[in-house]
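Yeah, one chain of the complex is gone here, protein chain that is, but the others are all in their spots.
Up next, chain A:
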Amino acid sequence: MSAFNAIGEEREIDRDEFTPGVEPQPTWCPGCGDFGVLKSLKQALPEIGKTPEEVLTVTGIGCSGKLNSYLDTYGFHTIHGRSLPVARAAKLANTDLEVIAAGGDGDGYGIGGNHFIHSARENHDMTYIVFNNEIFGLTKGQTSPTSPKGHKSKTQPSGSAKTPIRPLSQSLTAGASYIARTAAVNPNQAKEIIKEAIEHDGFAHIDFLTQCPTWNKDARQYVPYVDVQESDDYDFDVTNREEAAEMMRETEDVLNEGTVLTGRYYVDEDRPSYQAEKQAVGEMPDQPLAERYFDDDVEWERSYDLLERHT
């Protein structure tokens, strides 16, 4: 008997299961792009056949970090910038869980930038959604790592002197094996991309463009956008690193100049996930670690057996 009966349960999943009861109602501002992410997730999750109990959503801090307060799965709302290390370990501890980490651009590319690089490098089998609104929302509109150069805010009153970070290119360089960009204003594409990312076996990074009408009024709200997979103008092979890199560069160049390109940028189905690599070298058991604690047949080794080398 499994200790985690919700995992692998085969049944029709009702969409409403991912919505909590009456409370809490989202505290996001009207028109906030975060609603779009929530909605796309609620649409995607039942379609991949996961019950709310086998999904663990791990978030950081920020308006974005409240995602799992409004999504009824197992959830862990952590601290600013630290969703990835918590999420990674939960997956290592119980490989049967579907782990989705999420947070803002300040959270994920700023304070958590180091974790982002290393989680992508290691190619952990999980999904990472970054709500990219080019701003710090919750702390009231300061410049974030994705804010365009020259962006004025209360902390950079003369306009930011910094060139924005290039999350897609960085993700590729770091080693993520699935990289996409989508936008809250494009829910159909977003849903499809989320589904793919979750089903992908490896680190799937989605840079999710979310408008913040409250603090980023000047920014275009990512309309109109162009879907690179749908458009004949952008023909490239998503499994080819160089072509993907070239496309990412283009997107990141034009993002602040009028055209917003979204879609899948890189998909590497061949690279084994970190878990698989770790199991292959014998550094991780095949059985989910957490299950061992409930399995009466497991023989727990004692340190006593190690003492021989000390006698």
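Operating definition for what follows: contacts are C-beta pairs under 8 Å (C-beta built on N, C-alpha and C of every residue); 3 or more make two chains touch, one makes a residue touch a chain; residues count from 1.
Definition applied: contacts and distances are computed from a predicted model.
Missing chain, UniProt protein name: "2-oxoglutarate synthase subunit KorA", from among "Acetyl-CoA acetyltransferase", "3-isopropylmalate dehydratase", "2-oxoglutarate synthase subunit KorA" or "Glycerol dehydrogenase". In the complete complex, the hidden chain is touched by one of A:S40, A:T73, A:N186 or A:T262, namely A:T73. Taking the complete complex into account, A:E54 is the one of A:E54, A:D125 or A:E192 that touches the chain left out. Mapped onto chain A, the footprint of the missing chain covers residues 3-7, 9, 20-24, 52-54, 56, 58, 61, 66, 68-69, 72-79, 82, 84-94, 96-97, 114-115, 117-118, 278, 282-285, 287, 289-290, 292-294, 298, 300-304, 306-307, 310-311.
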